[in-house]
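Sending over a structure as structure tokens; questions will come in a sec.
Below, a portion of the complex is reproduced, with chain positions unchanged.
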Amino acid sequence: MKKAFTNIHPTAIVSEGAKIAQNVVVGPYSIIHENVIVEEGTVIGSHCEIGHPVQNSSDGDPLIIGKNSLIRSHSIFYENSTFGENLVTGHRVTVREKTFAGRNLQIGTLSDVQGHCEIGNFVKFHSNVHIGQRSKICDYVWIFPYVVLTNDPHPPSDILLGVTLEKYVAVATMTTILPGVTVKEGALVGAHSSVSRDVEADTVVAGSPAKYICDTDKIKLKDGSNKSAYPWRRHFHRGYLPETIAKWISEFPEK
Amino acid sequence: MKKAFTNIHPTAIVSEGAKIAQNVVVGPYSIIHENVIVEEGTVIGSHCEIGHPVQNSSDGDPLIIGKNSLIRSHSIFYENSTFGENLVTGHRVTVREKTFAGRNLQIGTLSDVQGHCEIGNFVKFHSNVHIGQRSKICDYVWIFPYVVLTNDPHPPSDILLGVTLEKYVAVATMTTILPGVTVKEGALVGAHSSVSRDVEADTVVAGSPAKYICDTDKIKLKDGSNKSAYPWRRHFHRGYLPETIAKWISEFPEK
């Protein structure tokens, strides 16, 4: 079933079975497989493969891309995953089956989401992030480049212990989170760290193995203001809903 | 010479000189250059470039892809390399010339094999692995995401000292192996490590620089069984030959 749309490039290969809403753009040389639902207003760049079949799978759930999403070029999404509205990806992202994500997910260039994971709302992955299977990532989490969420406590094995990142957590560049670790609400993991134990809420850990450095509110903004840089939602508001920002501002009156 | 085949996508560009066996699939928008031999039963996904010419080369050996292989989309293989049967790749892998690999090699998404290297049988690279030139990787080795095998002892220079990984070695996530290092049979390198010296057989090393932690058999399986997690071939059998598994089971009777 193809509804009216105005901008499928003539070189795009769109399966007859794909359900493409109105006002969807599909770029040159992209492929849309049949088990796909693309909601209205979504833009898919060039050279993508959307709804890649899962090998040896028979459950047959579709890939659902929420409305007003933007999937940049050379990206690959498998069937059997769901994304809320306003998904935005960089280029050449890879997202495997059974990834269930809320709205306004951002996935940076080269990131690799291995599937079988849960992702909340307004989660942001910067470039080249690797999300292992069984990861659970809550609302408003930030993950920076070259971070790996692992899952196998003694590789190779058949045991998968996913990582959990609670709300507002930020994981800085080139950090590995080891299997089964929970990073609690509002914590910051410093760059180039290896995290082998749970991290307490609103604390900073760093190093390899990562150790407690200080509470997050001890880190000052480098803008000369002497204000705390954390909780980051006190000062960083780009890309969030007006009502969310208003709530965050009321939560943290100036001090 | 093109033999009979049933499933070359009409948008694929297949050179007249390429030798494509029967029952080979080539996906949309893929390119097969002329100096290529693809054996029967192999599947090549979309947007690939197979048999990329080597610059300034005149030796002209072909790229050989063994039978029943699967090369996933957006992958690039150069000419002048050889892969045994049952090669399986993730998406967007890059494999340069003079890579000589045995059977059942697995190369994860985004991995980058720089060529001029030897790879044994049943070797498995997870996602985003970087294999430097002059690496030698023996049978049944596992390499996990964001591992780099280096080769230049004082970069930049013209001296290349490759890394050697012996049989059954496992190298965990985000680890760098420094030039000329040999990791001996059955050793485990922990995540986020930097390995500057040879690693003894059946030992665990970790840290930066990596140091001896314990013998591998001291690590217990996290399944409540109190059994050792290593040698991993005692319990992990997915994807190996029945006769290999039988041998491994007889080698390690229950204890």
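Note that the chains take the letters A and B in the order they are written out, and that residue 1 is the start of every chain.
Everything below uses one rule, namely that a contact is a pair of C-beta atoms (placed from the backbone, for glycine too) under 8 Å apart; a residue touches a chain by one contact, two chains touch by 3 or more.
Since the model is a prediction, treat every value here as computed from it, not as a measurement.
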Handout entry: Size of the entire homomeric complex in copies, 2 being in place
Key = 3
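Rule of thumb we're sticking to: only the chains that are shown with their structure count from here on.
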Problem - Between chain B and chain A, distance of the C-alpha-averaged centres to the nearest whole Å - result: 28
Fill in the blank from the handout: The answer for chain A against chain B in the complex is residues 13, 29, 31, 47, 49, 52, 74, 76, 92, 94, 110, 112, 114, 128, 130, 146, 148, 150, 153-159, 161, 174, 176, 178, 193-194, 208
Fill in the blank from the handout: Counting only contacts in the complex, chain B reaches chain A at residues 11, 28-29, 45-47, 73-74, 90-92, 109-110, 124, 127-128, 142, 144-146, 170, 172-174, 191-192, 207-208, 219, 221-223, 229-230, 232, 235-236, 238
